[in-house]
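For this depiction, one protein chain was excluded, whereas all remaining protein chains were kept in their positions.
All chains are identified by letter, namely A and B, in their written order; residue positions are counted from 1 within each chain.
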């Protein structure tokens, strides 16, 4: 569980020892590229650990305002799902043999939660086919998805004897409504981005694989330059944790308005508007020390080992 | 309240004494045809009882993997709403006269809950006009809806002095979002399937009434052949009961992944994938005996008679 007390760490992303991903910070935009093209960018325990690590890292790095996950556009797929060379059992840990089914934590879900909780703008640049965890954990927890028009997009779970994972049964119905979530999750069929069942999942569809990342990058750079880091974090919090009623939401957004409206970024928002110029927001998440944020109940999902 | 301990019963659907419906099992697909064409397929107490009976029956019948509800394509309507020849009062039971308003249970809602809880793939093949309970109880609780492009589709409740029933005020906003749910429920207007307010309710739209059922049947047969019965049941459970947060969902789908990934169907999913062949899933719901499923709080909605 993240502690949401952002540090001012400025890590060197090129020096983290990543093998399965490449992470490059340019200005305020961090680009993470999946680096397993020769294995069709399948999802393994090590790519899981590296992605969780880098999303935790950039969440706390004040320099980062937007994060893009993408793949080489020449790779056979953005991510073609879990590496099944050892069966589903490779997804299970040694702990489970010792402690039973209740100790299993789906690795796609651990990643989903890490990305979902990241307080920066997150973008999936889907420049190839995607299936399984490549549709769930590597797309649904992001704020925005850009896609290649020719991508084959598949949630194959019911055709593999398992279930939709990586918190997809929570995220997808909220993203698109249950009519389309049923269409995607219960058929296990392949769709292209022009399908009415899936098209609203994507912010933008690009005609070539090569065009996806540049479009996402330009979008990320514009948002990074002109939005407040603190506004983005609070807005994501409000969308994810709006309260149980309009009344409860009113209490929450009132507090968030008061705090942000009284802040340096709030003042710059007014001045730049009056001066008819672009804003320069200087607020940093690490400086946000109000005990009010985060306001929601946080569930600890870690398994605690009974046997040592 | 269903007990979800599936029996291995193999009932003879042709021998249930149904008068208002016809139920035919072909392979793994059960087709239920509304058989009241001369009454515009209106909804009565007896069709209500027969539909509740057949959906309860097929839920527990391991042979059934998909269920289709349809009407004769030559009938004046798929279902033109409740039979109002006796006023709304015909929808009320004798119990209510004795025990008061709180004892009323809307019959459309009893049916909706029965269909919604059915663990098999459910499909409404809407091959004619639909109104009232023909839009709510006979469409919204299904996983998929197929429709004739010329169908007139109406939720007329506010124009009849009553309210949307059959749990439609719960199901429709979840299916399509409240913007379109308002458009449909608060106007009481008629829409055709090409309307932006309703089109995403339908998985597929067919040009003729005659084409609707065959399309639904082919879809059902393909899913019945290539999906795991247990995966489908668990996936429906996850979509309907995802937990109150992404974290809670992670705990639920982790358990479901562990159970299904360790099962025979999970193994067949891997082997068939590696062998590049279609899977043959043999898992039966009646063999699923984990005490974990169903994991959600189940509300008993039956009225308990005070007076005997």
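The definition used in the following text is that a contact is a pair of C-beta atoms (placed from the backbone, for glycine too) under 8 Å apart; a residue touches a chain by one contact, two chains touch by 3 or more.
Quick caveat, the model's predicted, so the values are computed rather than measured.
When the whole complex is considered, the residue among B:9, B:24, B:98 or B:186 that touches the unshown chain is B:186. Interface note for the absent chain: among B:116, B:148 or B:234, the touching residue is B:116.
Check B:62, B:165, B:247 or B:288 against the missing chain and you find that the one touching it is B:165. Those residues of chain B that touch the chain absent from the view are 84, 87-89, 91-92, 96, 101-102, 104-106, 109-110, 112-113, 116, 141, 157-171, 173, 177-183, 185-188, 196-197, 240, 298-299, 301. What chain A contributes to its contact with the hidden chain is residues 121, 143-144, 174-177, 199-201, 203, 223, 226-228, 230-232, 234-236, 238-239, 242-243, 245-270, 273-274, 279, 281, 283.
Convention: only the chains that are shown with their structure count from here on.
Chain A and chain B, compared by their mean Cα positions, are separated by 34 Å.
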